[in-house]
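In this view, the complex is presented without one of its protein chains, the others remaining in place.
Let's look at subunit A:
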Amino acid sequence: MARAVMYDNIRRAGTVLASSALALPLMAMVAPGARAEGMPQLDFGNPYVIGQVVWGAGIFLVLYLLLSRSALPKVEKVLSLRRQTIETDLGIAHKAKTRADEAVADLHEARRKALADAQANVDKVVEEARLAAARQAEEMNARLATEIQDAETRIAQARGQALASVREISTTTAETLIHQLSGIAAPADFVTAKVGSAAAARGL
């Protein structure tokens, strides 16, 4: 929309300029007596023509002196101040960056050291735990061995007691069976000897 308006304005301006150009011959007809009655600039007899040169030299000299001694050094001073400020700020920024880099390096080093310490602590704790577990297992094994040994002793005792009673029970059982089957009371020595030999044959 705006572009269309712009093109329209350009077209209108072009139309006006073209019509103006077409009007030029008419203007020339209107002003047939256009003339130049000598150039005043070349009238060196006019004291003002040379006077302006003298005045111009003085004004130019004063302008040059004021510019070179006062105005331009003032600009230069501001520009150099700006350069110095920028350089100083850049220097401060560089120093800050260096300090920040150093701090980052220190941080990384501290982090690395902390990691190493932590790993060492973890290893130490793990080792201690491992040793404690091993010690506990050893103690438990020893205790279990003792308990097993005690149990085995008790079992052996009970077995011994039981085996010791087997001959007596067998003798009593044999006498009872003989008596009930035959109605005869077998001699106790005979039964005891037979049971003893049978038990010995069986490893009892």
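Criterion: a contact is a pair of C-beta atoms (placed from the backbone, for glycine too) under 8 Å apart; a residue touches a chain by one contact, two chains touch by 3 or more; residues count from 1.
By our rule, contacts and distances are computed from a predicted model.
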item: Missing subunit (named according to UniProt) among the choices "Acetyl-coenzyme A carboxylase carboxyl transferase subunit beta", "ATP synthase subunit a", "Amino acid ABC transporter ATP-binding protein" or "Probable cysteine desulfurase"; value: "ATP synthase subunit a"
item: Residues of subunit A in contact with the chain not shown; value: 13, 16-17, 19-21, 23-24, 26-27, 30-42, 44, 46-57, 59-60, 62-64, 66-68, 71-72, 74-79, 81-82, 85
